[in-house]
Each structure stands twice: as C-alpha cells, then as structure tokens.
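Subset of chains shown; positions unchanged.
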C-alpha cells in the first residue's frame, strides 16, 4: 500500500488546507496517510477551551501570541490583520468547502494518522492535555523518519 | 523513467524560480516532470491580458489584490513594496538568467506537464479561459496523487 507522509510545519489556514486536502485525498484513494504536526503547525492541534499557560515567561508570551486551534489560523498571504482569513472562510462557506476544523474531523474519519511533535511540545511547554483528542500519538523525529522512509510521497508544508 | 512532481503552492517569484529550475532540470535529464499549480501558485498561470472579474464580492477583492501572470510576482522576502522583485529581475537580466515567464516557456518546450488545480479555480472563480494557453490540463487532488504516487521526487514549494 502506498504511503503519504506530510510534515505540517506551517500554522496558516491556506497551507493547512493544502495539507489536509492531500492527506484526506490520499486516504480516500486507499493510501495510508500520516500528518506530523511540528512547530507553528502544532497550533492547529491546540484545544480552544484549554487556556495554555506554560511555565516560563517567554513560553507564556509565545503562547499568548499564537493561535489556538484550527479556527483562528492566519493566512500566509493577504492576512491583513485577520481580514484575509475571515474573507477566505466566508468564501469557503459560500462554495460549501469544509474549513480546517472540518477537514481535521474528516481526516480522522478517513483514518489519517495525526501525530504531534514532542520536540515542539517540550520547547513551547505544551502538555498532551492541551492538545485536541484527535491526536493519535506524540512522537519525535525518529518516528517521523521511520514513517517517511516507507512513504512514496513525502511533503514538507 | 524517474518522475518528479512538484506542487507549486506559493505565488512568489523566488519560489516559482526554484520550482521551474528543478522541473526544467529534471526534464533535461530525461526525467518526467509535472508541476501542479494550486492556491497562490495559480496566479503564475493567469493571463495578463484577460481581466479576471469573478462572480462574488470577496472573489473580486481577492482577484484585484493578487498578481496576474508570471511578470508581476512578489518576492517571499525583501519584497519592499515591489522594489525587491524589480531588483531581482534586473539582477537576473544582468547575469542572463531567464525570468519566470521565460522559465515557463522553457518548461513547456522541455515537455514539463503544467496542471492547474480545479479546487482553487472553483474557490477563486477562475475559469480555464482566464489561464494561459500553456496549461496542459485542469485537475484535482486525485490526479495529483496518482502522479505523485509514481514519482521518486515529490516536492511542495
């Protein structure tokens, strides 16, 4: 069976959409899809309700400045202080396209593996309890490489 | 025969140049190269002469703010309100390097397959007639994955 492994490094709506579209598409074609969320990408997996308050001043500042969860992501271009993402969301709704939160649910239903990067979790001070339940496991670069080494399609988004 | 498949997600001059260099290089080495233009990357394939005026207010605004065609692309860094791209273009001309428009023509001559993403076309309201003639076909994520699944080199740019 062909495998697709995607590193989701970016925490932007447009890039997340691309990543989910490819992963869900792969799963629906019978491929095995794995998404490895690292660095800014980890923001997508944060719980909205759980107020992240990590130990340490710098971590607190970073946590305060970063979006929590799939509903607050910026755009990589034309962000315009939040106007861009709102417009894009409205456009997607208008044309009945699922948003990032819905794509994440769809990914889980389709059997896409969702992995959170432990190195980022340690650096940013995010415990597993602060991540959404959809996360299958937390793992490091070795686990990623084991998966990637068996994948035909490897992408860094 | 080895295959190279590149997702061109970014609509910036520097990233487009990298994508075209790799695709044209691959074709010249006898590999089969496919470029799949999606999201901001689709701007590269827009016709300069055809004034895009899609239905819907948000789409109209997005179309007005996005560059049309390979000659108006921004830089991902040091853009400086358009100064950066002008400087880079001048520098490339000075050292006889082809620009994005010329690389696109070269890609076509070398047999690189140029595919436009239908999901982006629908979302942004861009009909095929608004795209340059160099586009070989319009396709979705399934067509991309079929190609990628047979490629040794898969990149997301």
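We call the chains A and B, going by the order they appear; numbering starts again at 1 in every chain.
One rule holds in what follows: a contact is a pair of C-beta atoms (placed from the backbone, for glycine too) under 8 Å apart; a residue touches a chain by one contact, two chains touch by 3 or more.
Predicted, not measured: the structure shown is a model, and the values here were computed from it.
**Q** With 2 copies placed here, how many are in the full complex?
**A** The entire assembly in this structure file is built from 3 identical chains.
By our rule, only the chains that are shown with their structure count from here on.
**Q** Rounded to the nearest whole Å, what is the centre-to-centre distance of chain A and chain B, using the mean of the C-alpha atoms as each centre?
**A** Centre-to-centre distance between chain A and chain B: 25 Å.
**Q** Please output the residues of chain B touching chain A within their complex, sorted ascending.
**A** 7, 9, 11, 38-40, 56, 58-59, 61-62, 65-66, 119, 122-123, 140-142, 144-146, 148-151, 154-156
**Q** In the complex, go through chain A and note every residue touching chain B.
**A** 2, 4, 14-15, 17-18, 21-22, 25-26, 29, 31, 76-78, 87, 90-92, 94-95, 97, 152-157
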